[in-house]
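Note that one protein chain is taken out, while the other chains of the complex remain in position.
Here is subunit A:
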Amino acid sequence: MSAFLAMGGYGFYVWTAFAIFFIVLLIDTLAPLARRRRHLREIRARIARQANRRRPGTPARNESNA
């Protein structure tokens, strides 16, 4: 096992390279998911604001992003 981790003396280079690969792709995976969640939260907040402004009983339509 320690021979495997040592990688014939190149352990530092090999494992750092693999760590960079996984960390960069992990960030790349999580970033859009977090952003999508934030967008949905903002859209819900907007819907709530617009519902408060609307006269009671009027249906919702395509509305501006205000």
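As a convention for this text, contacts are C-beta pairs under 8 Å (C-beta built on N, C-alpha and C of every residue); 3 or more make two chains touch, one makes a residue touch a chain; residues count from 1.
The definition used in the following text is that contacts and distances are computed from a predicted model.
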{"item": "Missing subunit (named according to UniProt) among the choices \"ABC transporter permease\", \"Peptide/nickel transport system ATP-binding protein\", \"Heme exporter protein C\" or \"Sarcosine oxidase subunit delta\"", "value": "\"Heme exporter protein C\""}
{"item": "Positions on subunit A where the hidden chain makes contact", "value": "4, 7-10, 13-14, 16-18, 20-21, 24-25, 27-29, 31-33, 35-36, 39-40, 42-44, 46-47, 60-65"}
